[in-house]
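Take a look at the structure below.
For this view, one protein chain was removed and the others were kept in their places.
Now for chain A:
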C-alpha cells in the first residue's frame, strides 16, 4: 500500500537503499525526513495521501485495541461479568435522567447505551426499589393506624422478600420474553434494528427508576395522590419502553405491533398497580388518618351503649 499511495515515502526508501549499498558507514535520512515533513503541507494531494498512509498504521493499532476490548471471556469467568460494569458515575447519572425524562424520538438504547449496556444500573435500581417499597409500605401502614391505640404496629419483613421476587422477575423474565419475541420476528421479517438481551435488560432496569420517587410519595395516605403518581410514573416509564422498541417493531405486521406494545404497557401497569394494591392498603373510605383519633372514642361509646 505504501508504494501505491505515497511517492515521497517510496522515494525515501529507494534513496536509503541506494545510500546503504553505496556506503555502509553512511548515516542516513535525517535530511530526507525534514524534506518529507516540510513537503506535506504544501501539496494537498500529498497531504491526503500522507494521511491515508498513516491511516493503515493507526487503524492497525486501533483494530488491535478494539479486538482486545471485544474479546469475550467465557461466561463462567469473572471477566465476562466485569464487561458489564465498565461504567462511570456520570454515565449512570445520564442514563437515569434519560429514563426519567423521555424525549420523543430519542431512543434510550441508541442515545444512552451506545453499545455499552451495564448491569450495575438495573441491579441496584431494582434493589433500591425493593427496599423503598418495603420501607414505604411499612411507614404508610404505620401512619394509617397512627392514632389508633388498639392497633400495635409491627414491621412486616415479609414485604421485602415478596417485593424482591416480584420486581426481579419483572426485570428479568419480561426482557427475556421480549428478546425471544424480537428474535422470532427477526427471523420472519428483516428488521434493521436488533437489540441484544443485555440492552433490553438495561432499558427495563433503568425504566423502573421512575418508580422510586413514586413509591416514596405513596407514603402519604391520600388515594388521589397515589393514583396520580401511578399515572405519571406509568406514562414516563411506558413511553421510554415504547419509544425504545418502536424502531424494532415498526416494520412488522400491525397486529404484532399492537399486541407487543400493549403487552409492554400492560405488564408495566400490572406491576405498578399490583405493588400499590398489595403493599399499600387503602385507608378506610371517608376517613382520613387525622380523623381516626377522634372517631375511636365514639366507636367505643357506641360499643358501650349497645347491649
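In the analysis below, a residue touches a chain if its C-beta (ideal position, glycine included) is under 8 Å from a C-beta of that chain, and two chains touch if they have at least 3 such contacts; residues count from 1.
Just so it is clear, contacts and distances are computed from a predicted model.
According to its UniProt record, the chain left out of view corresponds to "Protein YIPF" among "Protein YIPF", "Presenilin", "Transmembrane channel-like protein" or "Ubiquitin carboxyl-terminal hydrolase".
Chain A meets the missing chain through residues 78, 81-82, 84-85, 87-90, 92, 120, 123-124, 127-128, 131, 135, 138, 152-158.
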